[in-house]
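Let me begin by handing over the structure; questions about it come next.
One protein chain omitted, others in place.
For chain A:
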Amino acid sequence: MEPAEAEFLAEKELVTIVPNFSLDRIHLIGGDLGPFNPGLPVEVPVWLAINLKQRQKCRLIPPEWMDVAKLEEIRDQERKEDTFTPMPSPYYMELTKLLLNYASDNIPKADEIRTLVKDTWDTRIAKLRLSADSFVKQQEAHAKLDNLTLMEINTIGTFLTQALDHMYKLRSNLQPSESARSQDF
């Protein structure tokens, strides 16, 4: 999967906006949205929120977790624990990028938030590499890692699955078959 595809999925997440226009409820295949009344907060999917924001038809309200104190808490916990912290959103990376790119004027301390999220990401990715190395060294057959997000899995996924594939083939060399069939790569 490409990062852009993960972003596409993330855009279905709901976010609160405050529109400056009126519109009756709209009926889309995925469900109904609205109605929209000036000054009244309403929840919409991120793809619509970004579109409206770009057209200057709304302002965005950052999600409750997109706050310096909350993110510092998460970053600190991530650094302290060996396991992965449950993230406030399965799409935290994508949402941070989207909202900070298109609506940074609606988000207090946007730069600090960007840095905190990146720091948390770096810690998690480093933990993922550590887990991958343990997994390979112990030649485990199964592993379970809770609380990983799609973007993280995506970034290391191809490398890891290819490596495990090779390792599997090398391990099967240890059990020779009677007909001495060759291992083709």
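The rule is short, and it goes like this: a contact is a pair of C-beta atoms (placed from the backbone, for glycine too) under 8 Å apart; a residue touches a chain by one contact, two chains touch by 3 or more; residues count from 1.
Heads up, the rule we're going with is that contacts and distances are computed from a predicted model.
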{"item": "Among \"VANG1 protein\", \"DNA replication complex GINS protein PSF3\", \"GTP cyclohydrolase 1\" or \"Sedlin\", UniProt-listed name of the chain not shown", "value": "\"DNA replication complex GINS protein PSF3\""}
{"item": "Residue among A:Q54, A:N101 or A:N147 that touches the chain left out of view", "value": "A:N101"}
{"item": "Hidden-chain contact residue, picked from the options A:V15, A:M87 or A:M151", "value": "A:M151"}
{"item": "Contact set of chain A toward the excluded chain (per top definition)", "value": "2-4, 7, 97, 101, 125-126, 129, 132-133, 136-137, 139, 151, 154-159, 162-163, 166-167, 169-171, 173-174, 176, 180, 182-183, 185"}
